[in-house]
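Here is the structure we will look at, set down as structure tokens.
Only one protein chain is missing from this complex, and each of the others stays in its spot.
Residue numbering begins at 1 within each chain, and the chains themselves are lettered A, B and C in the order written.
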Amino acid sequence: MDLTHSPADEEFRAAARAWLDAHVPRAPLPSLETEEGFAAHRTWEAELAADRWSVVSWPERYGGRDAGLLRWLVFEEEYWAAGAPGRVGQNGIALLAPTLFAYGTEEQRARVLPPMATGEVVWAQAWSEPEAGSDLAALASRAVRTDGGWLISGLKTWSSRAAFADRAFGLFRSDPGTGRPHEGLTYLMFDLRAPGVTVRPVGRLDGRPAFAELFLDEVFVPDEDVIGEPGQGWAIAMSATADERGLTLRSPGRFLASAARLRDLWRAQGSPGHARDRVADALIAARAYQVFAYAAASRVLAGARLGPESSMNKVFWSELDLALHETALDLLGAEGELADGAWSEGYVFALAGPIYAGTNEIQRDIVAERLLGLPKGRR
Amino acid sequence: MDLTHSPADEEFRAAARAWLDAHVPRAPLPSLETEEGFAAHRTWEAELAADRWSVVSWPERYGGRDAGLLRWLVFEEEYWAAGAPGRVGQNGIALLAPTLFAYGTEEQRARVLPPMATGEVVWAQAWSEPEAGSDLAALASRAVRTDGGWLISGLKTWSSRAAFADRAFGLFRSDPGTGRPHEGLTYLMFDLRAPGVTVRPVGRLDGRPAFAELFLDEVFVPDEDVIGEPGQGWAIAMSATADERGLTLRSPGRFLASAARLRDLWRAQGSPGHARDRVADALIAARAYQVFAYAAASRVLAGARLGPESSMNKVFWSELDLALHETALDLLGAEGELADGAWSEGYVFALAGPIYAGTNEIQRDIVAERLLGLPKGRR
Amino acid sequence: MRFLLDAEQRAFADALHAMLTAADTPAVIRSWSRGDHARGRALWSRIAEAGVFGLAVPEEYGGLGPRPVELAVAFVELGRHAVPGPLAETVGAAVLLGDRAPAGRFLPGLAAGKETATVAAPTGYALDGDVASLRLLPAPDGLYLSTAAPGPVRRSLDPARRLTRLAPAGELLGTGAPYDRALTWIRLATAAQALGVGLALLDRTVTHVQQRTQFGVPIGSFQAVKHRLADAKTALEFARPLLFGAAVSLRPAEVAAAKLTACEAAYRTARTALHLHGAIGYTAEYDLSLWLTKARALRSAWGTPHECRDLVLTEGLQRG
Partner (left out) sequence: MRFLLDAEQRAFADALHAMLTAADTPAVIRSWSRGDHARGRALWSRIAEAGVFGLAVPEEYGGLGPRPVELAVAFVELGRHAVPGPLAETVGAAVLLGDRAPAGRFLPGLAAGKETATVAAPTGYALDGDVASLRLLPAPDGLYLSTAAPGPVRRSLDPARRLTRLAPAGELLGTGAPYDRALTWIRLATAAQALGVGLALLDRTVTHVQQRTQFGVPIGSFQAVKHRLADAKTALEFARPLLFGAAVSLRPAEVAAAKLTACEAAYRTARTALHLHGAIGYTAEYDLSLWLTKARALRSAWGTPHECRDLVLTEGLQRG
């Protein structure tokens, strides 16, 4: 039982902190979910990448620092504590890159990863469809074989970042004849500016186009952009990489930083008693999430698999994030409704937490069935 | 929209208040769930009855005052505000008496009600069985026809007050051949001291015997103690009287008095900020429950039926009661764990609220299905 | 004691509901949010014709009031249809001015819907200051009519709520008379609006979960979904009698309790509605968003939860 970082990891932390101190923009960038803000965040990715801070956990040859899970956690603590901008490359870095490391070819990694690391190519995810939200196996978008590749067609929804992104990745039904919904799906990457792609930005609650609908009409995808074997997409998407993803989807550093900002806001208002419990609980929960992550990382490093444990993680951070932002808005009183306040954008973002990446109901079902062994209900 | 009581009702309130001022014991009686306390509470029932305050809503000829629903609410407000003792006759008065008014014979009413009003005969309910909790239709205890009556056998559980009560009422399967679980049940009254009855007191969490198991071995019940038609017990138990029962099971007066005591406790401790919200919310919820009851009573008086609305009532009061007592114990700090504190017994009692009289899950299912029209799930 | 709406009150609610349903309020709200107030003004006139603003104006000034119960009835419907504009503030203005000398100058116009009024909240912000024809600024020394142009519009999370700071001073309309009575009326109207917002959110969500299928069944058959909606229903139905009890008494603490409870119920219902709609509920283009964001905004408008609890604790609620 040791929660002390090695001297080398502390050196890494110091280096990250020093770099961030020197580089983090003093004024917040414009919202990531605007055209202007997207461009500013892309520039920031390039600045990070120039000194190899954009993808610390990747191998050096793709722009990373070969940092292990513990150093990644350390980096994230420093990153968010420094008040650094949101990560426009997040979807590619957290979702696509681990899949490429596990299932991609060396050619794909060499081609795709470096421009992802610099923000030159920003990736959107293309999972959901109108009839396939929580029930992802109900996917209906098709991939039809053609010379040297596939023609993809269908409608993808809730594609985060797709309003301004460059490329996207997702699952397509390449063999509709299997009769089993999880089979015959293929994992593909495609260009959002290719012929046949129509991107319709969709505004979230505050009107900002945080995602888009993708209308795909016989969009050509060359074979080199298929990840893994055609037809094996489901297994690839749900694979071992999902394991670590449960840990890395939202880093503890984010919540530690938010909780500290919340405490500062509370103190700045004279430490009002009515919010005292909620502020203390946010600080404690952020710390709990952090030490839970260190415990999980220690298990992964010892060779364990996380599996359904990640579902607890998802429920915990999404509820923490929302509680934390609701407390902040309450502290702001009647001004809490202002849409351009520092906490408002975080609040709107937090509202989506319990919904996306598997609703919290699905996660609770998983915890109950797979961790506690309760009978599967009618789902 | 009028929340003002009529002058006559206000006179009734004043009379009740004056009587209670003069008669309520200054020191609390010993716990109702002890032999000594049970006897003391029985004496109190007699004192109430002597001046016709024990069953105000009954007709005068049975010991009541013909008070309507509104006056009953008024009486309950005064009763609990005066700090008067818990009602040992509650089970008979709230559950059996309404059934006798609707389905009993005049002979039964004349024989059963007056000694119920005076506390001379205290009634226990005998509904649940080991395999029939929320699923009450699964009842297995039998009533077998014999000369001039029935022989009842089986095991009844969670019989409130049965450790010290005199008689009990419940449903028994008189025709096991119907194949439909809700049919062939008969509503019976029986003597807890009759041959063949074994009463095993069962202690609740604090060890006090708040209920008992009843082992019934061919206990003779004369025909005169059958309520309504044999075989029609389910309909009788679930009948129109259940409607008003949803309103009268727990009176708003109880929670108004508890919330006021909670506010007093909070103030006596210097109005600590950490409990401020919860104390305010208890006051507000008690008031909400009161005005909800006045609205419901007004609808009943206008000829409406409450029906599944009562399920909202049940969820609301049981959660309010528990929140209120949890707040009180928290205010008591480390002394909150003491079992003989003024709030402890109420806390233990409140813990049962979400469980009995239909668990809150069942109630929420009813609200969703019958008030909101959502599809019946697998239940 | 007959704590029920009478037939006339119910008919009033039904008539407003029918009129607002026909008015296609989502389209009106979206125009209003963009700063195009034409359709909103037309709707405003029809709401005034229905007598809504007159409920806060005494008969001598062309109103029907004071009739707080009917006002609550009306504002539940306005909330149910998410009608935009300084509705509660216009009620507040009528009450503020009714106590003062220039009542005759303004009240008939307010009752008739010819004037729209806003009132600066204690934060300094006034709703729709850019469109209201009367901008009232309560100050320590009296009530001012703010005559200069208001500050720039700041956006609320509710796109239909456009907040401005009023220019200080202007014309002094009266001194001394207290602000508290008007605040109580504004809070009552806000509470009623919030209840209506919550009821609409519940209705829409119940419809959605009956239609939306996942895993081969309507999601409304999942127990977790049913229980969240049952809780929303219960919270709203217990807020309702508190609201009408507060309208009957007009005691500030009762009104504060109703405001808190209705707003919390509406906000909880909004959270449930968003969650059960999933991603589509999270989009601005889907009409649900118009109610979702209003539930959040009303929660802190004209009395935060903390301020409302304070009033309850200091003044107390009635027992009987």
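By definition in this document, contacts are C-beta pairs under 8 Å (C-beta built on N, C-alpha and C of every residue); 3 or more make two chains touch, one makes a residue touch a chain.
This structure is a prediction, so every number in the text was calculated from the model and none was measured.
Student: Given the contact rule set out at the top, which of the displayed chains would the hidden chain touch in the full complex?
Tutor: Missing chain, whole complex, touching shown chains: A, B, C.
Student: In the whole complex, not just what's shown, which of B:Glu36, B:Asp51 or B:Glu335 touches the removed chain?
Tutor: Within the whole complex, the residue contacting the unshown chain is B:Glu335.
Student: Using the definition of touch stated at the top, determine which of A:His5, A:His182 or A:Arg200 touches the missing chain.
Tutor: A:His5
Student: For the full complex, which residue in B:Leu3, B:Val56, B:Ala352 or B:Val367 touches the chain that was left out?
Tutor: Residue touching the chain left out of view: B:Ala352.
Student: When the complex is taken as a whole, what residues of chain C touch the one chain not shown?
Tutor: Where chain C meets the chain not shown: residues 222-224, 227.
Student: Which residues does chain B use to touch the chain missing from this display?
Tutor: 128, 133-135, 138, 157-158, 202-207, 211, 272, 274, 329-330, 332-340, 344, 347-348, 351-352, 354-356, 359-361, 364, 378-379
Student: Can you list, in ascending order, the chain A residues touching the missing chain?
Tutor: For chain A, the residues touching the absent chain are 1-6, 9, 13, 70, 74, 77, 81, 256, 260, 263, 271, 276-277, 279-281, 283-285, 287-289, 291-292, 294-295, 297-299, 301-302, 309, 312, 315-316, 361, 363-365, 367-369, 371-377.
Everything below uses one rule, namely that only the chains that are shown with their structure count from here on.
Student: Which chain's mean C-alpha position is nearest the mean C-alpha position of the whole protein set?
Tutor: Of the chains present, the most centrally placed is C.
Student: Just the number, please: Cα centre separation of chain A and chain B in whole Å.
Tutor: Roughly 53 Å separates the two chain centres.
Student: Among the residues of chain B, pick out those that touch two or more other chains and give their numbers.
Tutor: Those would be 276-277, 377.
Student: I need the residues of chain C touching at least two other chains; which ones are they?
Tutor: In chain C, 217, 222, 225, 305-306, 309 touch at least two other chains.
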